[in-house]
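A protein chain is absent from this complex, but the other protein chains hold their places.
Going by the order they are written in, the chains are A and B; count residues from 1 in each one.
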Amino acid sequence: MIVTFTINGRSCQIDVPGDHRLLDVLRVNLGLTGTKEGCGEGECGACSVLLDGQVVNACLIPVAQVDGAQIVTVEGLEAAGGGPLQEAFVALGAAQCGSCTPGMLMSAYGHFLESLRNGDDPQDREGIRHALAGNLCRCTGYQKIIDAVSKGYEELARMPSLPPAAPAPQTGHNDPSHGGGPGHGSLTG
Amino acid sequence: MSVGESVARKDGPDKVRGLTRYIDDHNPAGCWFGATVRSAIPHGRIKNISFPKGTRWDRFVMATAKAIPGRNCVPFLTEDLVLLADGYVRYVNEPILLIAGPNHDEVERAARAVEIDYEPLPAILTLDEAIAAGTTDGCQVPRPLHIRRGDIEEGFARADTIVEGTYRVGHQEHVYLETNGFIAWWEPDGRVVVKGSMQCPYYVQRALKMLFALPGEKVEVIATPTGGAFGGKEDFPSVLAGHAALLSREVGRPVKMVYNRTEDFTSTTKRHPARVHYRTGVDKEGTFTACSVDFVLDGGAFITMSPVVLSRGVIHASGPYHYPAIEIHGRCYATHTPPNGAFRGFGVPQVFFGIERHVDRIAARLGMDPVEIRRRNLLKPGMRTATGQLLRDGVSAAEVLADAVDRSGYRERSKRPAPGPGEPRRGVGLALYMHGAGFTGSGEARMKSLVGMRLTRSGRVEILTASTDMGQGTRTVFPQIAARAMNIDVDQVFVAEPDTARVPDSGPTVASRTVTIVGRVVQQLAETLARRILRFVAEEQGGGPDGYALQGTHVLSREHGTPVGTLADIAARMTEASGDVYLEQGYTLNPDIRWNEETHEGDAYPVYAWGCTVVEVALDPDTLEVQTTQVTASHDIGTVVNPVLAEGQVEGGVAQSIGYGLYEEVHWHEGRMLNPGFTNYVIPTSVDLPDIDAGFVENPFPDGPFGAKGLGELPIHGAAPAIANAIAQATGIDVCELPVTPERLLAASNAAAQGARDDRHDPASETKKGEAT
Partner (left out) sequence: MARSLAEIRFYTPKTLEEALAIRAAERSDAMPMAGGTDVMVWRRAAPDEGPAAYLSLWGLRELKQITKRQSCIEIGATATFAQLARSPLLRENFPALVEAARHVGAAQIQNRATIGGNVVNGSPAGDSLPVLAVAPAMVVLTSKGRGTRRVPFGAFYTGYRQTVLEDDELLVSFELPLPPPGTWSGFEKVGSRRAQTISKVMAALQARLDGDTLHGVALAYGSVAPTVIRLPRTEALLEGCSPSERLADDVSGTLNQEIAPIDDLRSTAAYRRFAAVGLLRRLLRRCAAAQGRAAA
């Protein structure tokens, strides 16, 4: 079936069986391999992406259900406003092997957006721990991840204009790492 | 500069942008996919393999053991492991047949359709069964190990009290977040190339040489960024690389094999289950007089890494303590279960759960403070370990104990008032431990770890080693060491991709050896390279090499303190003049190290690193759920090369140890793993762990790079026994098995209550209990 959605700010149309996992469409059809598969059953969060501003596991989403949706993956996180989190992860040593990192970042940013929407304080440390509970990390003990998320939120809060809840459109269309992979997806700006 | 600084990891920016390409992120053109048909039974003969109708078998390519051109053997310490079962299976999920096709899902479906008839044979499935049976059909075991020092009989005769205990641990799964994966292809010139997630490129090369009867130069192994390993990618990748390479040879195209989580759980190695028995004599003051240890491991169906796991366990089984007399006996049994393998700590977490729980039980028996009994018996410089190794410098058991006790507030926390109704019961426990870095005994002398270093034309320094970065930071720490040795900017230094066609054999990325062993060679090479550069400058500019110094990105004249040129310019001229500026050097083990492999006597390791972990737990009286509420760790790893990375290693190790202590358990039924997924194999999430305070005591090691010892494994030893001790303190329940699940706590407390009731009826049991607790 033909599914149309926005990925990292660009619109995308793709012809795939509707039950295919969003994760495979991203990784195989669109060549966006930043989103990882750690379990394929919703337990580890390595495949976390933002779907209409909410964090979800791409391994549990049939692509038919994202028709018309806006998706942000780690490749589009910076453009969507999550850069400060990425910088904090590097600075504070929150990424070790890096397998959980893309998913962790998407959850962290999802929690920030969620807090903005609900008028909650994203900085609450227990709140951060809960927000990341669906993302397993085996390397770090989560300590540096939580520290980095907290620092990233600080930077985000300092930004003159808070990022839009929906991802900002992205420029830079012809970067091969952003699509046109081996699959049959077509991306239009 | 640089060493001692928290340089941000060099692969960080790519990792946070999703640009790092792990093995599953590669899809070479025309690549086929491979799948594995595995044994359904734990032990038996294969009678027939059939390919039922309903599948277009002509669309697939298959390979069995018959297709292997060389030996059907994946060599480790012994040569017993087979790449593919040949008519006979020894564990559930042993690989039997490989199948490849152009479409991943279709290949998996075809693999499920293959039918195999077996003639089942009786199977031995647990350690207890193996001990009872004595031998396990079709399986070999490593030789038993024995250590003896001092007069055991005299020691026990002198004791005022003798305390005994048996401690048990089960399997633990690594749970690297990236599963095992490989891509293999054959070049037209007959070379095989494999690329994948691994710790030990040269182990993989060795296996492929044997499997395909090829010389080393015909086997190229490339390590992709490794998404976590923890020992789990020390041994198993040699098997998977062999499978992918064999299929690729049959198909004539690249073949990709990346396990899904289920297959990774069911079919790859785990930490060895173990049972360890301690019998310790102690005098009235609490000083140990003698100790007798019996350590048994379940190796699974093949020997693979078990001899060294056993050896490390045996060497560390005495703990960080001194005994006038000690005997340690270690044996490994075989079971018809998947071979157990390398896992961070390598046999040592098993014995430290035993010894550290045991020491607390001795203290309780004597009514002594757990800190005091440890202080009284711990190893100090000038003492000998169980293997007879004379400890000279770098012994920090006392320091890490004091540091962790102080910073954690252990004493105040031990004296909490009793909780009110419904309030959690709190307990605090500690564990003291050490870990020998590098290979045991003269292993590093045999290994010789070759490292290469190149000055590029653009004045950058390239480090060439086979050490992979699986998250621990090799790609960052090596440049720090080289930069410090040369007094140049850390950005000037980079690490080559581990590719056996390019990098020399610096040994496997295991045994906490990367920084202290390989890093030492990096340091020496960097010093040599710096001298060579200065000599060149002196020849060019006049004067002696001592008149010049490297600094940042430049060479300075010492006399004037002014730059005489950039490294880039000088490097360009050097290469012009003398070609490729490339140095290579091996590791030389301190010649004073003496080790007798037969008797396990002598200097087991060049140096030990030391640690103490204090854990506070809260136990919910309504559900017996245990939550860790505070962790304080103190480690002596010598000089800390990169504090943030080092803390990260400690925090991660503590987390895995908390998992081992409280949550992680493999359930089996008839040799089959019942919980091969994250739903039922439970590891801690972000809400299950407390903040972890990771501190360091720096006691430099003269033979390490700028004083660094090994770190990777050490922090996994402490939290699990500390948790058990904390729970025992909070509840009075005598915890002797991991993980301490609420179910196990309930059963133990019911058993204790039952015991207490029985005691009231049977006064004789009082004395019996006095003998053996």
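To be clear about the criterion, a contact is a pair of C-beta atoms (placed from the backbone, for glycine too) under 8 Å apart; a residue touches a chain by one contact, two chains touch by 3 or more.
Fair warning: this is a prediction, and the values are worked out from it, not measured in the lab.
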item: Option touching the unshown chain, where B:G134, B:G190, B:P215 or B:G422 are the choices; value: B:G422
item: Touching the absent chain when the full complex is considered, from B:A67, B:A133, B:V687 or B:A752; value: B:V687
item: Touch criterion as defined above, residue of A:C12, A:L32, A:V56 or A:V149 at the omitted chain; value: A:V56
item: Touch list for subunit A against the chain that is not drawn; value: 1, 17-21, 24, 27-28, 40-43, 45, 48, 51, 54-57, 59-62, 64-65, 67, 107, 110-111, 114, 118, 130-131, 133-135
item: Interface residues of subunit B (partner: the chain not displayed); value: 33, 103-106, 108-109, 112, 421-422, 620-625, 627, 663, 667, 674-675, 679-680, 682, 684-688, 741-743, 746-747, 750
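Heads up, the rule we're going with is that only the chains that are shown with their structure count from here on.
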item: Chain centre separation in whole Å, for subunit B relative to subunit A (CA means); value: 32
item: Residue numbers on subunit A that touch subunit B, as the complex places them; value: 27-28, 32-41, 43-44, 46, 73-75, 77-78, 86-87, 89-93, 95-102, 105, 126, 128-130, 132-146, 177, 182
item: In the complex, subunit B residues that touch subunit A; value: 6, 8-9, 11-13, 15-22, 24-25, 27, 29, 174-179, 225-230, 260-261, 470-473, 644-645, 647-648, 651-656, 677-679, 683, 685-687, 689, 691-692
